[in-house]
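Sharing a structure here in structure tokens format.
Only one protein chain is missing; all other protein chains are in place.
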Amino acid sequence: MSDELLKPDELFAKIDHRPPKTDWMSTPVQIRKGMYCYASNYKSVEYLGLPNARPWNPLDDDWKLPENWQEIIHQGFKERLEKFRSFKIFMDICVRCGACADKCHFFIGTGDPKNMPVIRAELLRSVYRNDFTRMGKILGKIGGARPMGLDVLKEWWYYMFQCTECRRCSVFCPYGIDTAEITIMGRELLNLIGLNIDWIATPVANCYRTGNHLGIQPHAFKGMLDFFVEDVEDLSGINVEPVYNKKGADILFITPSGDVFADPGTYTCMGYLILFHYLKEKYGLDITWSTYASEGGNFGFFTSHETMKRLNAKMYMEAKRLGVKWILGGECGHMWRVINQYMDTVNGPADFLEEPVSPITGTKFENAKSTKMVHIAEFTADLIKHDKLDLDPGRNDNLKVTYHDSCNPARGMGLLEEPRYIIKKVCNNFYEMPANTIREQTFCCGGGAGLNAGEDMELRMAGGLPRANAVKYVHDKYGVNVLSCICAVDRAVFPALMEYWVPEVEVYGMHELVANALILPGEKRTTDLRGEPLPGMEDKADE
Amino acid sequence: MNNKNKIITGLIIFIGIITFPFWYNMGKAAPGIEPELSAKARAAKKCVRSASYMKAEHMQLLDAWRESVVRKGERIYVNEEGKQFNMSLSNTCLDCHSNKAQFCDRCHDYASARPYCWDCHIDNPKEKE
Partner (left out) sequence: MNQKYIYSLIAVLALFLIAYVGSEAAGLQILFGIILPYLAIIAFLGGFIVRILDWAGSSVPFAIPTTCGQQKSLPWIKPNAIDNPTSTGAVVLRMFFEIVFFRSLFRNTRMGISNGSRVFYKWEIFLWIGSLAFHYSFLTVILRHLRFFIEPVPSAIILLENIDSFFKLEFITHIFQIGLPGFYLSGLILLAAVTYLFLRRIFIPQVKYISLAADFFPLFLIFGIAFSGILMRYVIKVDITAVKELTMGFITFHPVVPKEGISGIFYVHLFFVAILLAYFPFSKLMHMAGVFLSPTRNMANNTRAVRHINPWNYPVPVHTYEEYEDEFREKMIDAGLPVDKMPDEKPEEITADQKKEGKE
């Protein structure tokens, strides 16, 4: 963590929700270190063929914009108003009732009024009024309108990348105005003139080329999974070697690559390997991984709809090439927003696949009959319900678990009960966080939508405060020591957030908990996936 | 997807509803309203106060009369010109305006006013005599 980051209590004490004296329109943006992510690397932008690839620095006065950038923005704005009714309606009907104001984790954590969802939208709306409405043209500033300018543009960039598109505000808005939609449009416009952040642009370029965000090439991808296979063999004596790129397999499995790369996601990845091995041995599950479509996540979604489509296309293309029946998707947040609400529309129809049926329980996943992609929480919950897994939840007895609903599966899908069902079946100690911080009211981890970089740590810690604070509440009250989640970005973001706000809490993926509890035939296990002794096996583990 | 048809249907319904008074009255002449003065009233030329005052404020005047008579026992009303009247709906007002249906009710119905005078004052006592 950066040295300059304030201590937690100092950061907390600094939060001031009282708005400044100056009106927001006349308060110029200050791009502050720790609150922004580095500019996109021009090579990544170039690789993707996106506009205005060049080195630039947000702290410089000159952002090296194309000469006619204002015209590009205006045209882009106009085009999007025509293409997206959501955008037009959300520009027109906000009454500024303020219900959204204190719903945003970034506003709660920073106190910056421009992080109130309503003002984040007003940043765009003010220009919209000026450029596209009669009232705005006549009344000007009194009418809440202002012309586009460099200051406005910088403000856009700064605040469009201080929103994680979590949609929490949209739950409370009486008109359902969704700031995620506003931010998506804002970022699309910024991308038209080459203003992205590198934590998004480079993963997108990597994903485009190698299939995953980290740019792991196929052999290395396999190497990393091999490494997990060895680990699992060491701790259980069982070889869980997966299958790759297998033509004619029943099911294609796609999960975020983050879990292949970094702890604690790696344990979740081992969890998948263990589960699939169990199902293969016991029920003959025929599932394949792909090195080509080795990324479930889609940072293209944080760039533009088009880029999202370009990356997402690989899933169906690979499923078609391999000739599988349907696709199983791993634990991920925004990946599931894309799959649930966009994939079939942009890259479907998936008529070359079959309506998904669990080969083990025979359950038809009716809710996925068109997209033909099933969430692993749905898949596993179904297995447990049909008593197909040999589980010993006692093996997780040293864990006091709470569960974080990821924003996208919660508010862009409604996957709330499946994970809870699973976790309660594999853990004996489960505690919910306060009601206003879970389910559809869940708080973002603070690093979603491509903001989980290292250089914006203060932003992440501030934005993650509401979530961390709720974890702290159950930690203090029940001694909760595990924050479980079903999102790879969560697993990448939470360790630092927990270390900062609630140091005694560890982050677990759901399928790590499943794999801990899952009894493999013939296994000799004395430790959990992290090499910690299982409850009651402390002596044996030492041997 | 673009559910334009649904939107236009909704729009037509909305326009239909809010313009309801226009098409409901379509082709009708504007019904004017003229309270009919009885011969006695016409002969009197002037009510206790001016016609314009009475039109807007008669309910308030009657309320004040009631207060004065029932609570204070004072029955004499003196108007701007010093002329005295007995404060009585039945005996003063309805003495001239004996045609309740053509005088009182016509306007009250027109303006959807439902005074509770007649809850106690049985219908037009003068007429019944």
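Per-chain residue numbering starts at 1, and chain names A and B are given in the order in which the chains are listed.
Here is the rule we use: contacts are C-beta pairs under 8 Å (C-beta built on N, C-alpha and C of every residue); 3 or more make two chains touch, one makes a residue touch a chain.
Just so it is clear, the structure is predicted and the values come from calculations on it, not from any experiment.
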Option touching the unshown chain, where A:V152, A:C173 or A:C444 are the choices: A:C173
Among A:W157, A:Y292 or A:F430, residue touching the chain not depicted: A:Y292
Sites on subunit B contacted by the missing partner chain, in the whole complex: 1-4, 7-8, 10-11, 14-15, 19, 21-22, 24-26, 28-33, 35, 52, 55-57, 59-60, 62-64, 67, 107, 109-115
Residues of subunit A in contact with the chain not shown: 9, 12-13, 15, 17-19, 23-24, 49, 81-90, 92-99, 101-103, 108, 113, 116, 118-119, 122, 133-135, 139, 142-144, 167, 170-178, 181, 208-211, 217-219, 222-223, 244-247, 291-292, 305-306, 309-310, 313-314, 317-318, 320-321, 339-342, 344-346, 348-349, 363, 365-371, 373, 375, 378, 381-382, 385, 410-418, 421, 434, 436-437, 439-441, 465-466, 469-470, 472-473
